[in-house]
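The structure under discussion appears below in the form of structure tokens.
Note that this complex is displayed minus one protein chain, with the remaining chains in position.
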Amino acid sequence: MDLLVQNLISPVVLAFLLGMAARWCKSDLEIPDAIYQGLSIYLLFAIGLKGGVALSQTPMTQLIAPLGVTLALGIITPVSAFYILRSLGKLSKIDAAATAAHYGSVSAVTFLAAIEAAKVANIPTDGFLPALVAVLEVPGIIIGLMFAQQQRAGGLKEALHEVVAGKSIFLLIGGMVIGALCGADKIQAVAPLFIDPFKGVLCLFLLELGMVAARRISDIRSAGWRLVMVGCLLPLVHGLLGTFVGTLAGMTEGGAAVLGAMTGSASYIAAPAAVRIALPKASPGIYLTMALGITFPFNLAIGIPLLLAFAKFCGKFFG
Amino acid sequence: MDLLVQNLISPVVLAFLLGMAARWCKSDLEIPDAIYQGLSIYLLFAIGLKGGVALSQTPMTQLIAPLGVTLALGIITPVSAFYILRSLGKLSKIDAAATAAHYGSVSAVTFLAAIEAAKVANIPTDGFLPALVAVLEVPGIIIGLMFAQQQRAGGLKEALHEVVAGKSIFLLIGGMVIGALCGADKIQAVAPLFIDPFKGVLCLFLLELGMVAARRISDIRSAGWRLVMVGCLLPLVHGLLGTFVGTLAGMTEGGAAVLGAMTGSASYIAAPAAVRIALPKASPGIYLTMALGITFPFNLAIGIPLLLAFAKFCGKFFG
Amino acid sequence: MDLLVQNLISPVVLAFLLGMAARWCKSDLEIPDAIYQGLSIYLLFAIGLKGGVALSQTPMTQLIAPLGVTLALGIITPVSAFYILRSLGKLSKIDAAATAAHYGSVSAVTFLAAIEAAKVANIPTDGFLPALVAVLEVPGIIIGLMFAQQQRAGGLKEALHEVVAGKSIFLLIGGMVIGALCGADKIQAVAPLFIDPFKGVLCLFLLELGMVAARRISDIRSAGWRLVMVGCLLPLVHGLLGTFVGTLAGMTEGGAAVLGAMTGSASYIAAPAAVRIALPKASPGIYLTMALGITFPFNLAIGIPLLLAFAKFCGKFFG
Amino acid sequence: MKVVPLTKITIITENLLRDRIVALIRKHGATGYTATKVEGEGSRGVRASDWEGRNDRIETLVSAEVAEAIIEDLNDNYFEDFAVIAWLSEVNVLRGTKFIS
Amino acid sequence: MKVVPLTKITIITENLLRDRIVALIRKHGATGYTATKVEGEGSRGVRASDWEGRNDRIETLVSAEVAEAIIEDLNDNYFEDFAVIAWLSEVNVLRGTKFIS
Partner (left out) sequence: MKVVPLTKITIITENLLRDRIVALIRKHGATGYTATKVEGEGSRGVRASDWEGRNDRIETLVSAEVAEAIIEDLNDNYFEDFAVIAWLSEVNVLRGTKFIS
């Protein structure tokens, strides 16, 4: 409980709430489109850089297990999401497939918030985590789309290109390659832009995201209690699973919790673009509202602190 | 005199002059709209954060007197401005009311320039000053608008919402709340973005503001010597008053001078938006030119150094 | 060879390659226009500031020789470029003149990359180099345009105004004046924005430039091997010349190499704007492709490391 | 392809009024609108404030009656005091029936 | 000055389809296009993602036959499932012959 409050009272989370408040009191506050895109480019590239440096410092043998379980999670979670959405969520096949693609992938901002929370709580994490984001992002989308193969209008190939060459994966991997090639020493030269002000930029980004989420949250009513419930259940189930297998793979306590948060999160940047192209008949009102309006705030407020506690527990018994 | 020159030769003031020069030699230099708005968002949020941290460190008892006098100034100055503009300025009732709303409110950039100048001159200020900006900004606009109650087209309520939920007040107060809740320790994490580069960002902002002001200054000719005179008189009268009562309220020497500069300044961001809605028949050519073309440069070049000297004097005799 | 690799593996150069890669794999990555312009404004102003501070610390007597040789290079290189483009490049008179204006001027980004490379290789440079950029930028364009005097449509005066009041020169000189007036101490206050994150911003800028260059490189085919050859020859000839006379003028080893890189570079910001106005009938497909598609990458990959080696050689025998 | 002739109203307005004008056209039954950030100069040089950004161009496809109602309302409430101009043009809209509420 | 009467097609599309629609109009013989970033609201509220940015407005000047082909294709492939609208207007183009491929 204390951890929860401690996690919520941080500039990053409060900026998110401020963004929601801006919508609620009808402020004319607006982050210009160009600035928002600039912030996204910065964040993804910076995460990549940091991850790349960490990769260059991690022996390959230490990476194999985490990479393996992450790939497995990327394959399992869209499947479990699909069946839960069909059975409990009562979604049509195509909407379930589209939404499963989102829950199979990963939300970069949830990832960052989890890293943050671990740091605030003084729990050490693994430096190579950004590499896992890249590994986790793609397979879930592919598998999700395959569930709706018959109904697809656009080609699967086209949708895949949308994900892999899409700016978020491109910048993440590009940054990672640069970080790995340059190593810690040379990256030092760009640290005053890409490392030090990172959290501040994240604040501004969450300010905008809060405004977007506030718009989505008002859509929840139309979504119905069923989807709200599933939108809380999925991050829970996937989150606990991710944290558990992360611990088994020998990750640090914080690393396992962050992997759990990633697994539990639903993509709302890469996945929607791919799904829109491949499954134009699926309803964005369902998948976007669930990913951004329900699961994202749930993870910020409840999922992450819970997983941090669960990781401690796992660490004791299986670590 | 030396203080004046010292005050003028700083990156911030020179950037303002460079902006003016850009207009005069017809450079095609242009700060993109989105960047300008991004800078504004940054500055207001950062001022708020800093102020919030300061508030969290100031005992409430120390705040009461400054808050009280600031509120009083917010009520007195639009009244005095209205009568001076009617009598000396020979403005019509509606234009006088519109302009009084500007002089009753506060210019955030003048506030920042005053803080800067105090720092350069090594005069200590009070950390809670940003809170005073928020207190001073609103009442002046309301009272100014009430002077023209009969002529108003849009509702007063609508105009008020424009001010209070307007992005400038919203970000300032939002930042302040976050700063106060997080406290100095947690704000440390975002300092590399919101604290350290602050002055540099202010530079870029003033570059743009210089270009805007240069356009306005060329409108002075059409405004006539009467308005130029009143545009210099008002910041003087209000500035001296503000500094004097600030000293009486027990503020530091620098704090009193900054309060004076705030009181003497005329809003050109929040007030114009409110006035335009509530008093569409008032002439922007008058109130904008006076606020941005006359009073703002006057305060930068003469008002602030003068008030710093006057605050020292007050401090000796009434402090 | 080792120096070459060392020069290429830096965040700045790799960001440029990443930008090219983005085009090649058809990523939808796009730096918003406003951000790109914001980055340019930042970079030019920051170079100016740094140069101005350096100028304020350099005795005038030390400046005369470097300024003199730079002016001489600005006069000689458009002439040599014109004749080489006519004879070897087989360009029409008007295209040769237009292109010569580019090679007579200077590319600010090449300048920055050369400074970077010297720093990475631990070779000291001269602080006043940004002042030389300003001196080198203008004369080349004027002389280039004069070669096509008969064919000119727009006035030479208009084209000159385009260069001198153009944003790049304006910000560079404006920043330099502010830097010189404020001196190192006062500039310290804005260092967290304009000095520390500089290299990081350069990274982002080169990311965009890589995308632009990739588009240009695909135009090379239509340009033909003749122009490719001349586009590599000119930076070589001019670069060696610049480094040589820089050494004679008593500049440091790194300073001479950077002057060489500047001399060898072709402008693709200031010159195109001027040429387009003064010589609308010249083909942008030729001058832009040569400047940005051939000479710029040539300088990054080969020119700069070569000139650093040559400067060491010159330093030994003529320094 | 069947197209439907509709009226397109284009409104150029200072940014301050953007949301109000969108509300106005919606009130009269427009099914949607498209807005663009623009700059401009006209007879009234001055905007509420530069911080407000430039002008906005609002376009809406409507039936002739809705168009009539919108321009009456605009005329009564905004043309006098604000920097607003508007024009009508006849266009042929694909799937046009969806725009007639 | 001689002007040529041509058809102007204006397409408002969610950003996701921008490049596809440009390819589509080029395929049918348009010699060029002009695109603007716009915002808007219509019957379908939702975009692929806010990160994708707002809508795009694509305009192209074409002959009547090319116009016909483009709108058929748009209608068959995009109107059903995506946030796309389009309209045609008659304009007089300077040096208009260069737009007839």
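Each chain gets a letter, A, B, C, D and E, in the order it is written, and its residues are counted from 1.
Please note the rule applied: a residue touches a chain if its C-beta (ideal position, glycine included) is under 8 Å from a C-beta of that chain, and two chains touch if they have at least 3 such contacts.
All values derive from a computational prediction rather than experimental measurement.
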- Query: For the chain omitted from this view, which of the shown chains does it touch?
  - Reply: C, D, E
- Item | Chain not shown: contacting residue from C:S27, C:S40 or C:T252 | C:S40
- Query: Which one touches the absent chain: C:V212, C:L227, C:V258 or C:C314?
  - Reply: C:V212
- Since one chain has been left out of the picture, which residues of chain C touch it in the full complex? 33, 36-37, 40, 153, 168, 212, 268-269, 272-273, 275-277, 280-281, 284-285, 288
- Touching the hidden chain in the full complex, which residues of chain D are there? Just list them. 10, 12, 36-43, 55, 57, 68, 71-72, 74-75, 79, 85-89
- Message: Need a quick check: the contact residues on chain E for the chain that isn't drawn.
- Response: 1, 3, 6, 8, 22, 31-36, 61, 89-96, 98
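We adopt the following convention: only the chains that are shown with their structure count from here on.
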- Message: Quick check on the contact network: minimum steps from chain C to chain D?
- Response: 2
- Between copies chain D and chain E, are the contact residues mostly the same numbers or mostly different, with half as the line? different
- Task: Express in whole angstrom the distance between the two chain centres, defined as the mean CA positions of chain C and chain E.
- Result: 40
- Where chain B touches two or more other chains simultaneously, the residues are 32-35, 37-38, 192, 197
- So which bits of chain E are touching at least two other chains? 37
